[in-house]
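The complex appears here minus one protein chain, its other protein chains still in place.
Every chain is named by a letter (A, B and C) in the order it is written, and numbering of its residues begins at 1.
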Amino acid sequence: MILDFEKPIKDFEARISELHRLAGSNEGLQEEISRLEAALEAAKKRIYTNLTPYQRVQVARHPERPNFRAYRDALADDFYELSGDRLGADDPAVRGGLARIGGHPVVLLGHDKGADVKTRVASNFGMAHPEGYRKAGRLYALAERLGVPIVALVDTPGAFAGRGAEERGQAWAISADLMELARVPVPVVAVVIGEGGSGGALAMCLADHVAMLENSYLSVIAPEACASIIFRDAKRAVEAAEAMKITADDLLAHGIIDEILPEPLGGAHNEPGAATEAVARAVEAALSKLSDSEPEAIVKARYERYRRIGAHLSAGEIGGAPAEPSLGGVGE
Amino acid sequence: MILDFEKPIKDFEARISELHRLAGSNEGLQEEISRLEAALEAAKKRIYTNLTPYQRVQVARHPERPNFRAYRDALADDFYELSGDRLGADDPAVRGGLARIGGHPVVLLGHDKGADVKTRVASNFGMAHPEGYRKAGRLYALAERLGVPIVALVDTPGAFAGRGAEERGQAWAISADLMELARVPVPVVAVVIGEGGSGGALAMCLADHVAMLENSYLSVIAPEACASIIFRDAKRAVEAAEAMKITADDLLAHGIIDEILPEPLGGAHNEPGAATEAVARAVEAALSKLSDSEPEAIVKARYERYRRIGAHLSAGEIGGAPAEPSLGGVGE
Amino acid sequence: MPDTESGLASTDGVFTKCESCGEPIYEKDLASRFNVCPHCEFHYPLSAPDRVRLLADAGSFQGRDDGMLAGDPMGFEGYEEKLAAARKKTGLDDAVLSGTARIGGHGVAIAAMDFRFIGGSMGSVVGERISRTMEFAYDEGLPLVVVSSSGGARMFEGVYSLMQMAKTSVALSRYMSGSMPYVSILADPTFGGVTASFATAADVVIAEPKARIGFAGARVIESTTKERLPEGFQTAEFQKEHGLVDRIVHRLALKNDLERFLGLLS
Partner (left out) sequence: MPDTESGLASTDGVFTKCESCGEPIYEKDLASRFNVCPHCEFHYPLSAPDRVRLLADAGSFQGRDDGMLAGDPMGFEGYEEKLAAARKKTGLDDAVLSGTARIGGHGVAIAAMDFRFIGGSMGSVVGERISRTMEFAYDEGLPLVVVSSSGGARMFEGVYSLMQMAKTSVALSRYMSGSMPYVSILADPTFGGVTASFATAADVVIAEPKARIGFAGARVIESTTKERLPEGFQTAEFQKEHGLVDRIVHRLALKNDLERFLGLLS
């Protein structure tokens, strides 16, 4: 799949490839090829360093973007998969198990969007059912029991708007995961590798260290849905994406996440190895840093981290309120 | 419903009632009535103090035997019912909530066999589905959170042999209840008020104080099923009931339970108030006794209580084994 | 725009018409019954101040954290105007009231949401006041009562609204490490981030009759899955049948129900 704004890049690539075919030993063409290659690099840089928030959403959703499996393979020396919620179902939208990352035994889990039509459908395009949230909850409890950190790879459009998911209490299931992550006395590291949609994402990224890939996003609602509710026009998703501040840059600026992981020019799908490598290094570093802390200190720091997030003006601040509202408790 | 062995009693009662109708002021008949009344009392006593184990099973299953609701009303000053497993279903075969018993706030739960055809069918005749065991588990966790004792009233033919119950993991659900009861740091008091069938019953009576009504039973398997498996003849249930030692008397003798609660002559169904009163008094006494202990001491005592139950001969005991096997650890 | 608190349009300033049963209702009757139709018992929305009036012993409520106002962290088009209009309409700072009260003599920490304020959406102020209520209850050893009524997250605050789920969860998690009870009351409607965080993680979940409760709304589900939803989908009764709600309690019996519960544990 080629995204709209990727067209110029793809055009250059096609012309270069065509010239290579014609070139043989024709030296005149070699020059033209070099010229085009320079133009390609320039176009890549121009386009990919100036992506709009909505374009990043499109990159985050790219079907060829590396998925859970790719990161799992890059991260884990071994991955010992576990299945099921122990209640009656196994949701393939959430995968997890024991793994070893940079010498640390961990519980590794994430949303799995699947890799082809069949697995994409089976995993409901990465939208977990209640059973998936409960599988995650079971893995959190396992991490606590074994005293190993949790590493979560977030990649979901969000919770699923479906009858069964409601009948089986998806809100209750998400809430239970949040409560479990809030108190679990082991380090929790989360990386948003693609889509970070709503409560479905949060159920895996209430964490001690949250990293985001450069072209991932984290949002309370899909930009299309936000546009259709607030602007009453789903087509204004571009604006909504802009307005909600959902990119890694914005979230870092607002003190919500800890780290942005750069993607190769052209996005993770153009050079998966570079992206998975970046995630692996970041996770290892975070685990090493957190492994020095006592469980109580980790839970306390996690409490304080989330407890302070808010953009409210307390009574005292209002009298002589500055032109720029002081974002209560954010940052420092 | 009149049980076979109750016939003589019912006959006396019918004749007495008939004579009353005829009597008016006829003094001759009064004498006959007195004679019959004495005979009735004697028959009741003779029959009900000599029930065979299988007859007790029949009494325990009597459709008019007081059920969970009757005991609940007698026990609890107030009963604040809670519903559901918080996962997607509410099993009416298990009922529970907060209650106050003799001044103690408690979590009260039990098997509810229903009271008429409709509620009996709805509650699957007291055979819980996995959702019922999980509702119980949720109530155990609530008791721990609030720091209040658990009071469980056991009355189930056993776990349910059904497709859905297996698909949704009833074995896993029972096991989770047992694990929860094994560790919950609050007093647990259980009373078998009717049937105590298999793992389904045990999931509510791994307790610190276990009482049984005189005509209740507690068995690893229904006598009929035992007979059909071991004797290959379900009709030999009478023998199986005898052989498995499932009555309150036997269980007290074997050190499995703590207390037998006497029923009125003729069984609890003939005088429900007396039975519910006996249960209420026993539960209050047990709660008062246990409320003095520290949580750690309670859990430790519970561990030791169940850890020692077994009829095995250790290597050392075998050489000069006595004619009567010494039942390893039982008694004391 | 509805001109009574119940959301019903007044016909003549004295009478209104029940949208559920069609009967005319004397407006004063509706108010005295806390917006429950005297004919069909339909529960109309109840403001946060009236909710507190319904539940708290007379004169016992003491507000906390009043005067806290929403910032506009995203500079979101139209948010300031929305806030100003909601404040004017409701007389509230935001979609929640919080403080302490006595219920049947039992001291509690209490928070009540107000659906009239931008659909009871959870932004930073709601998250902060709910969290402070939990912290206060934890510190003081008080039972916690939260009444929810919310369309979900306040999108205008972007990721801040999402993060209020995390904030209230850490605050609630700490509260739940104590041994005081938490009762969550769900009023029509309760959806989205509120249901998926503090509103369902309670010891006891009570819902008002026919209140709609869920994560995604029925309309969204129907448009996403093209599926016809069954009668009564997501009502309190439906959710109780599905083991997710403990009790359905008529609004006029709610205070008594809480008194019973609190009394049992005291």
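Here is the rule we go by: a contact is a pair of C-beta atoms (placed from the backbone, for glycine too) under 8 Å apart; a residue touches a chain by one contact, two chains touch by 3 or more.
Keep in mind that what you see is a predicted model, and the values were worked out from it rather than measured.
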{"item": "Chains in view touching the one left out", "value": "A, B"}
{"item": "Touching residue (missing chain; options A:E18, A:E64 or A:E81)", "value": "A:E81"}
{"item": "Contact residue for the chain not shown (choose from B:A115, B:A141, B:I230 or B:A285)", "value": "B:I230"}
{"item": "Contact partner of the left-out chain, one of B:R120, B:K245 or B:R281", "value": "B:K245"}
{"item": "Contact footprint on chain A, counting only the chain that is left out", "value": "78, 80-91, 98-100, 105, 131, 135, 142, 145-148"}
{"item": "Contact set of chain B toward the excluded chain (per top definition)", "value": "159-163, 165-172, 174-176, 178-179, 181-183, 198-199, 202, 206, 218-221, 226, 229-230, 239, 243-246, 250-251, 254, 256, 302-303, 306-307, 309-315, 318, 325-328, 330"}
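Everything below uses one rule, namely that only the chains that are shown with their structure count from here on.
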{"item": "Interchain centroid distance [CA atoms averaged], chain A/chain B, Å", "value": "54"}
{"item": "Interchain centroid distance [CA atoms averaged], chain A/chain C, Å", "value": "32"}
{"item": "Residues of chain C whose C-beta touches two or more other chains", "value": "176, 200, 242-244"}
{"item": "Of all residues in chain B, the ones touching two or more other chains", "value": "86-88"}
